[in-house]
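Take a look at subunit A:
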Amino acid sequence: MFRSPLRRASAIAAASALSVGLVSTGAVITSAGASGNDGVTSNSITIGATVPVTGIASPGYSDVAKAAKAAFKYVNSKSNGVNGRQINFLIKDDCYEVPGFGCTGTPSTYSQTQALLNTSGGLFATVGSLGTATQDSVRSLLDNNGVPQLFVNSGSSDWNNASQYPRLFGWQTDYIAEGKIFANYIKANFKNKSVGFIGQNDDFGANGLTGLNRGGLSIPAMGTGDSFSYEATAAVAGNPFGSMLSKMKNDKVAVVVLDSIPVATKNIIQDAHAIGFKPQFVISGVGSDPQTVNNKYEVGALSLTFLPPTSDAKNAWNVWTKKVLLADSADFPKFTAKSILTGNMQYGVGWAVTFMQALRAMGQNVTQSGIVNILETQGSSFATPAVTALKYSSSNHQGLQGGLMVKISSATATTSITKAGTVYSAGDGGTAAPTTTKYITSPVPSWLG
Partner candidate 1 sequence: MVSIKQFIANRPTSARALATLVATIALLGLAIIVDPLNDTYLATASIMAIAIVGLSLLIGLSGQVSIGNSGFMAIGAFTTAIWAQHHAHFPLLGSMALSVAVSTVAGIVLGLPSTRLRGPYLAGMTLAFAFAIPPFIQSLGTFAGGSGGLYFPTLQTPAWFASAIGEKDNPLAANNTWGAAIAIVVAAVAFFFMANFFHSRSGRAMRLVRDNDVAAELVGVNVARTRVLAFAISAAFAGLAGSLLAIIQSSVLPQTFGVALSIELLSLLVLGGLGTLGGAMIAGLIAAYSDSIVSRINSWTGIDPVSNLGGSLKGIIFGLILIATMLLAPSGLAGLGHRISRFVRSRVAQKKALSVSETP
Partner candidate 2 sequence: MNAAAISVENLSVSYGAIKALRNVSFTAQPGVITAVLGANGAGKTTLLRTISGLLEPDEGSITMAGTNITREKTEDIARRGLGHVPEGRGVIGEFTVEENLRLGAMAAKVDLKAGLAEQYEQFPVLGQRRTQHAATLSGGERQMLAMARALIAKPSVLLLDEPSLGLAPLVTVELMETIRELCDAQGLAVLLVEQNAKSALRIAHHAIVLHLGSVAANAAASDVAADEKLRQYYLGLAE
């Protein structure tokens, strides 16, 4: 404690001196790349992402960014990067939804994103950052700094807003489109059956519900009838689902749609089993990956994927993805030739390939505005692992808008139940019914190695 003003004054001075010291070392770190601060040099390009490494969303999801990293590493070593540029992919833990004390730090994507921006030499773009709320909160920051925010890992419709955020792009099929495809399938295959719904109490659940209703089901708002919401954190600590499922059981609900993250999916199907309730589960692709959910009662549930079914061992992209993961024993030490891919791994490789395609299409002149232009003009023709085309245009930054209906065929794999050679496509955001389009199986370009 300061007893005399002199000592306090000297302490204030000391603290400011210390701050000068700290900041100047920081300045030294960053000044190296102060010129041309966009993360691009003649032989490298630096990108980054914020993803959950710890916390409730991390199981499974942390594999997404790692798989992408493996793909970049693979291309870096096999093909000397893209157009001679090595891809340097930085990952930051976003500490999202850490329920208690685990992730000591300020759990704000803002500061993690700031740290990415602080990378010496600058940051070219964030690619594949995960989460809706976490990425919503840094849209302005990235946009103001002119840094593209590419392929946000979330099915929210927030990414499709080219007029306000011209450098922001989604990648996966959005929750509304997914809901419409589910509704279409349920109407065709479970005629006049009663449908229940459990959704996460944010835009994930809300958008999904919107999609189901636009697709022709009439499910009431969450919290009424057989439509329920849960809180992500509550799903981890406690058991909010027993009474919901029990009510559905009493109401003889035959189909239950889940817009839930994997940990909640697991609790729900386990709870349903525990009360002897056996409806047909239809689970959002975000929360259905069987290896992540890791529960035998999930077998038989339906889901949507915009990537080839994991059981399809002949699919060229699945083959390539396995090769990529096997080459990266540091990040996937337990992955062997016999291992089955998870949806999360396919997904990470999916957007990583999309980014590399865009980079390749730009040629030598890599700029932050250039990649936006390339995605808008050529994105829809990129060969990626996805089974539908990326529908990027100057007015559409959402990305994929369709997929395959799949069945969880075992505790580790999914099998397509969509008519062979076709996929569902949900088109725009209106109420138009999904259409069936051609299943795209693009070959793996040779430059990927």
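Selection rule: all candidates are chains of the complex that A comes from, given by their letters.
Just so it is clear, a contact is a pair of C-beta atoms (placed from the backbone, for glycine too) under 8 Å apart; a residue touches a chain by one contact, two chains touch by 3 or more; residues count from 1.
As the structure is a prediction and not an experimental result, all values here were calculated from the model.
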- Note on the structure: Touching partner of subunit A in this complex, from 1 or 2: number 1
- Which subunit A residues qualify as touching candidate 1 in the complex? 1-2, 4-9, 11-16, 18-20, 22-24, 26-27, 29-31, 34, 51, 53-54, 58, 62, 65-66, 69, 90-93, 95-112, 114-115, 117-118, 132-134, 136-141, 144-146, 201-203, 231-233, 330-331
